[in-house]
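Here's the structure, in structure tokens; my notes come after.
In this view, the complex is presented without one of its protein chains, the others remaining in place.
Entry: subunit A
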Amino acid sequence: MIRFILSRGLRAVVTIFLVVTFAFIVLRLSGDPAMQILSVDAPPEAIAAFRNEWGLNQPIWQQFLDYLLNVLHGNFGDSMREGRPAMDIVLEHVGATLMITLPALALKIVIGIPAGIYAALHRNSLADRMTMMISVAGFTVPSFVLALVLVLIFSVHLGWLPSTGNATWKHAILPIVTLGTAGAAILARFTRSAMLEVLGQSYIRAASAKGLIWRQVVTGHALPNAAIPTVTIVGFMIGSLIAGAVVVESVFSWPGIGYLLISAVANRDLAIVQSILLLIALCMVCANLVVDLLYGWIDPRVRLRSAH
């Protein structure tokens, strides 16, 4: 087990290093922060002074080495726009993002998994076809389109809900519904196909043949075996809690991580973008690690394979 965790941990460190390196190089090759932040019409002297102040006129390898050393000391750099530690700014926005992504995750699980199970158990029925039709629509409609449609209906025409900002709990409803709809649709499809595959296995027939009632077959044998692909998807969704709402936050002007990321990329606020990517990579790596461990817990065969 320790070997398993160590190998996964090492892989995680390499992944994070690659993400950080890639982000660092691409960001520096894709535009001059001085011109973005001060505007192209700023006096040339001001742009030169800014570049000098932030070390942007040093060779890129020098900048990268400095950055790595600072990160190892827990210093993720300062925001060029705000002049404050970048990670502080990023962490200030995490709460707002979680305020919509956590309820959206709950919505996805509560709606998506039961819908998928129900559709699988009623394969080819009208209910199955309806569920899948809604599911296909749910994950094929881009989130910004769904967001705008919801705003048109519930904000513009009905006037029930606000469309932008985060001033009250009501402001969170439309972003949560937008995020939850696509995720629930994806979960429903994956759960259905996983269930269908399991229900066709011989051990399900064996369980039925030995006289178990159908509910016992489903809950005792089908569901645990169908859980692995579903857990993978849920794990991915948990990993995306921090960064999975970029478009939705932008449409609803919800001041979370995604909103900050768009602004930081547009302004080439390098330290902010790097800190966000680092955080996203960490979340993804941790979520994957947890999923790997869960596999072993859910399916004893995985544990046995690891042991051998």
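The rule is short, and it goes like this: a contact is a pair of C-beta atoms (placed from the backbone, for glycine too) under 8 Å apart; a residue touches a chain by one contact, two chains touch by 3 or more; residues count from 1.
Assume contacts and distances are computed from a predicted model.
**Student:** Which of the following is the UniProt-recorded protein name of the chain this complex doesn't show: "NADH-quinone oxidoreductase subunit E", "1-deoxy-D-xylulose-5-phosphate synthase", "TIGR00659 family protein" or "Peptide/nickel transport system substrate-binding protein"?
**Tutor:** "Peptide/nickel transport system substrate-binding protein"
**Student:** Could you tell which one of A:Thr15, A:Gln36 or A:Ser193 touches the chain left off the display?
**Tutor:** Checking each option in A:Thr15, A:Gln36 or A:Ser193, the one touching the absent chain turns out to be A:Gln36.
**Student:** Determine and list the subunit A residues touching the chain excluded from the picture.
**Tutor:** Interface residues of subunit A facing the absent chain: 30-32, 35-50, 52-53, 79, 81-84, 148, 151-152, 155-156, 159, 162-165, 250-253, 255, 259-260, 262-263, 267-268.
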